[in-house]
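Here the complex is missing one protein chain, while the rest keep their positions.
Labels run A and B following the written order; every chain starts at residue 1.
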Amino acid sequence: MVTLIPLALRAMAVYIFGATGDTIIEKGGHLNMGVPGIMFIGALGAIVGESLYANNIPADQINVVLAIIVPMIFAMIFAGLAGLLYCFLTVTLKCNQNVVGLSLTTFGVGFSRYFIAIFAEMADSNIPVAGDMIQHLFPNYAQAGAFGEMFLSGSFFTYFSILLAILISILFVKTKVGLNLRAVGENPASADAAGINVTAYRYIATIIGSMVVGIGGLTYVLDLKSGSFAATNDVDAFGWLCLSIVILSAWRSWITIPVSFAIGLLDRLPAALGLGAGPLGQFIGILPYIATIVVLIISSAISSKKMQPPAGLGQNYFREDR
Amino acid sequence: MKPAKINFPFRIAKRANITNTKAWIIRGISIVAALLVSGIVCTLFKPGSFLDFYKGLVVGCFGTTNYIFELLCCISIFLLLSIAVTPAFKMKFWNIGVEGQAMIGCILTAVILLLMPSAIPGPLVIIIALLASVTGGMIWAIIPTIFKIRFNTNETLFTLMMNYVATILAAVTIAIVSPGGSQTFPLITDPSRLLINIGTIKYIPFIIVTILFTVMMYFYLRKTKEGFELSVMGDSINTARYVGIKPHWIMFRTMLISGGLAGLCGFLIVCGKEATLSKTLVGGRGFTAVLIAWLGHFNPAEITIFASLVGILEQGATYTAGLIKISSKKYFSGVIIGLFILIVIVSEFFVNYQVRFKSKNKLISNNKPKEAK
Partner (left out) sequence: MKKQFKFIAPLALAAIMATSCGGSNHTRYVPGTKLKVGLICLESSASTYDDNFIKAFESACGKATEKGQMDKNGYEIETDIPESQECSQAAQRLIDKGCNVIFSDSYGHHAFMKQMAIENPEVIFSSATGDDAYASGVQNYHNAFASIYDGRYLAGFAAGKYLEKKCSEKVTTPFKIGYVGAHPYAEVISGYTAWYLGVKAGLADAHRDNCKMVVSYTGSWYDEDKEYTTANSLIKDDKCILISQHADSKGAPRACKDNNNTPNVSYNIFEDPEEFKDSYVASSRINWEPYFEQVIDSTYQGRTIAGEIDRNWTGGLGTAPASGSVNYDVNDSFVSEILTEMLTKASNLKSGIEFVFDTKNFTVKDHPSTEEGGPNEGKDFLTNNEGYLTHFKPDITGDFIPDKEEAVLSNGGTGTHVAESYYRSAPYFDLLIDGITIKSTTK
């Protein structure tokens, strides 16, 4: 148990960022199947940023804060650009959302994998110093005994992800911007009639949501994989699961916290139990998807307003169609 | 705080209609542009390789008889999966689960071909595997459909999840069947249970079956009553009901076809090409097939063209990557294909919409600041 929880927490952070970012995008009405690709592009950005920083500053002058901020900025820029591309194609060029999303994933995953593999071969495939520093936010966590071992050993990203998810939830419920975005996602026609700039909201929501997803990619590389570039090879699997998590959390980002934690646990469980080789270990991997299917069925069966996706999800809005 | 309104200097209007020729000219230009961009990208990865990219495409696809048949088989997989997707998409049922439905076919075929007692004659085993795969694909497709019919459950997400369940089931199957825990499904070597080789030429059964079903689908959609019903449903469900079409029954029937075809493809992948089972046997081609079907406007003839282009890029780009010794070769074709699809998608916009530039006066007069609410 003691070993499982810290690992689960690291995976959880990746999921929370991905799911929260995707929630923002989906609340605006976009079913963005490009999220796996965007997460990968964010990871690539993080690797580029990290390499630039750590390779150009002598080891003893490395500043932990900068070692986090520089890759984060790069990850956000890269992922934001990908989100911008998605938006341009779907909002301005009116292309089908599913198609653009899938294309973006196909392209993004291939593109990112290609360059990450090059970086992995170039550099020493790991930036030891910067990676080390990022691992633990509270360096003295061990002094809090087992509790500290389990819950306080997380990195900056672990706690930041939780904070962000809560903030975003508040944003959607309490602020005008959040409510406007929800209106855009539910019924863009009425929102437009009420004077809300649907286009602008969709663009901004997608770009910001993509940036958050990109931070998930960054967390994957720097935290989950301890900064190892060569190990960054299945970011997209996490991305697809994030789409699931958004459904399981009923499009509320604070719920992504417990859901992501549960999935992070399930994820790490087979290896920690030594079940890796057997059918049982493989089978455990099915559970998150089965859970998602069950939730999909139940939520559509009971038609509860609380668990529904935004009504306008997946539909492009074209004013002249009204 | 309201975000400001962004003023584009041009107006976008949906075209009322467009001649077929004009549409194809636009598409043709975009395809050529995509190929050019691919060559440029290749040069970016490895300076000086612009011409080598195209050389690799041609040699890798047509250089020897073996390559040609490999190419045809590669195209067939994309084509058959796209054909499977087509009827569903035509009635706006977003079945992106063909990946999983095909995988189910793969699993069933591999297990049957391997484990059926040797007393049973080869052709019979093949037929059993075929029937099982088609049925399995159908069941895999029907599950989300039933819930869509009953509860209006989102089929995009449901079918997506079913894909992953299928992939994991493949992993579980391999873990159970693999001897001594080696996690490798054995290679099926009994020639009476395989449909790969005719003499020394490979993949003919796969290719022929694909052509057959492509032609059949073309006639089904264009010339039969059922195909007509599908188009009506795709345009408007209310119109369909008005004309006496029962949408739920059509949905059910169509997904049977869609899942069955995907299962058939899975059968062919194992029995007609790979002769084994692995988690990556379908390898994301189900998703690419969705894109190809969309690009081809759900018309089997157009789909064939796009499937061929994608197949050529897939095989050719991988060959080029080996030829010019790009590092990280296995991801190169993914980049090229993704780029190709993105560019052609953009061309669709220009086919459907007209871009007119606003005159200068309108620009100035539109620039009044909005009052804050």
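Please note the rule applied: a contact is a pair of C-beta atoms (placed from the backbone, for glycine too) under 8 Å apart; a residue touches a chain by one contact, two chains touch by 3 or more.
In this text the structure is predicted, and so the values were computed from the model without any measurement.
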>> Given that one chain is not shown, which residue among A:A194, A:L273 or A:I298 touches it?
In response: A:L273
>> Among B:V134, B:V209, B:A275 or B:I324, exactly one should touch the missing chain; which is it?
In response: B:A275
>> Even though one chain is hidden, which residues of subunit A still touch it in the full complex?
In response: 2-4, 7, 117, 120-121, 124-126, 128, 135, 225-226, 228, 230-231, 233-234, 268, 270-282
>> Touching the absent chain: which residues on subunit B qualify?
In response: 62-66, 68-72, 175, 179-184, 186-187, 189, 200-201, 207, 211, 214-215, 218, 273-276, 278, 280-281, 299, 301, 304-305, 308, 322, 327-330
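The definition used in the following text is that only the chains that are shown with their structure count from here on.
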>> From the mean C-alpha coordinate of subunit A to that of subunit B, what's the distance rounded to whole Å?
In response: 27
>> Under the stated contact criterion, what part of subunit B meets subunit A in this complex?
In response: 1-6, 12-14, 45, 94, 96, 147, 150-154, 156-158, 160-162, 164-165, 168-169, 171-172, 175-176, 181, 183, 284, 287-288, 290-291, 294, 327-328, 331-335, 337-339, 341-342, 345-346, 348-349, 352-353, 373
> Which bits of subunit A are touching subunit B when the two form their complex?
Replying inline: 31, 33, 89, 92-96, 98-100, 102-111, 113-114, 117-118, 121, 176-177, 195-197, 199-201, 204, 240, 243-244, 247, 277-279, 281-283, 285-286, 289-290, 292-293, 296-297, 300-301, 303, 309, 314, 318, 320
